[in-house]
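A single protein chain has been omitted from the complex, and every remaining protein chain is retained in its original position.
Going in written order, the chains are labelled A and B, and every chain counts its residues from 1.
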Amino acid sequence: MADAGSWPSVLVAPAALLALAVLALCSDAVLDARTAGRPATPAAAVRPLLDVVRLLLAQPRRTPASDALLWRIGVLTAPTAAVLAVAVVPFGGHVVADLEVGVVWFNAMEALTWAGLWLAGWGPNAALPLIGGYRFLAQGLAYELPLMFALIAAAVGAESLNVGDIAAAQQGLWFAVWMPVAFAVYLASVLAFSFLGPFGYPAGRDIAGGVLGETSGVDRLLLQAGRWLLLAAGSAMAVPLFLGGGAGPLLPGWAWSLLKTLAVLGLLLWARRRVPAVRADRYVEFAWMVLIPATIVQTLVPALVVLRR
Amino acid sequence: MLELFLLLAAALFSVGLYGALSQQSIVMIMMGIELMIAGVITAAAALWHFLAPAAADGQVIVVAAVVAMAVEMAMGFAVTTAVFRSRDIDTADAAEDLKG
């Protein structure tokens, strides 16, 4: 069991999440610069941060007959969901909210992006963002069930829905080692719910930015931030679920949590550049025909192991 | 406190009933039914908490109500799709062949 949440952790956790997201964004910019043949300097790294200033100052764009209220709600949902999701993730021994049902909470908060992105696509009353919103739903139908089974596999292995208990149950062997299918599906789903890389289809270039298309100024900043915050939250959650949490020799727990989170984040950033974009209609069939059976069989493995224990 | 929760449940149920009775669109009728089941969920959880928390029966009712919600949604959309596909209508008034 992790320590119960104290007041400072309520502020520290979102700040740490934001720092991770910014770090991911900057590393991504460096990789971009290297791919483009530009020197990978600190200036290249902070380039996306200049966008923050630009977006804060930008003139807001309006569309006719937009549903401003729903649009705002949708845009706000993505970063809010990421911050709420990370509340149950133990960092070393510290956790904001040590919920009994932390895994389900994480899943519910991540599912909020369904509503958020559909609303962000619906709000501006424009065709291409709406297509982007629908694309995310199609993608959601594909990634959600395998993700649920991957989470269930970890929970069954630990016989608990508490994230701290799941981390503690991996003293001997990481779940990533003996539940590789669940781990891989989880990582793919993290990219899917942050709609990045191969799953960047809802905000694809072929539909002029999709859900991001008509947003401008602070709205665009929040939606983009939500994307990277969700990626960071998903990476942070992978550590207690599959990589033993803060357990490790020599270093304190928080340092191990941080190192492992950074490793997962690096892996996802690498995968984001390596794997081609996958269309939702193709991924749905793959997810339902291959991933769901595979994850169900994967869930059977810890169930049998727990029975024999 | 039990009475307050049950009053909330009754309010949700009645609002949902109003919607289910008064709306023409099949999808809106389903929204009314969802609200009615939400009332059932609230009532069952409250009865579990305030009357018999030692037994799991109240929780089982909540589970059953949640399943009823899912079944209602899936079948409702399937029927709407089938009706719309065959006759291009989406209101209950236009599909009253079974009316006695």
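Observations on the model:
One rule holds in what follows: contacts are C-beta pairs under 8 Å (C-beta built on N, C-alpha and C of every residue); 3 or more make two chains touch, one makes a residue touch a chain.
Keep in mind that, in the parts below, contacts and distances are computed from a predicted model.
The listed options are "Cytochrome c oxidase assembly protein CtaG", "NADH-quinone oxidoreductase subunit J", "Sigma-54-dependent Fis family transcriptional regulator" or "ABC-2 type transporter transmembrane domain-containing protein", and the UniProt record of the chain not shown names that protein "NADH-quinone oxidoreductase subunit J".
Only one residue from A:Leu23, A:Ala58, A:Val101 or A:Ala271 touches the chain missing from this view: A:Val101.
Contact with the chain that does not appear here is found for just one residue of A:Phe91, A:Trp122 or A:Tyr186, A:Trp122. Considering the complete assembly, chain A touches the hidden chain via residues 65, 67, 69-70, 73, 99-101, 104-105, 107-108, 111-112, 114-115, 118-119, 122, 125, 134, 137, 140, 144, 161, 278, 281-286, 289-290. Even with one chain removed from view, chain B keeps its contact list with that chain: residues 1-8, 10-19, 21-28, 30-32, 34-35, 38, 41-42, 45-46, 48-57, 59-60, 62-64, 66-67, 69-71, 73-75, 77-82, 84-85, 90-91, 93.
Please note the rule applied: only the chains that are shown with their structure count from here on.
The geometric centre of chain A is 33 Å away from that of chain B, both derived from CA atoms.
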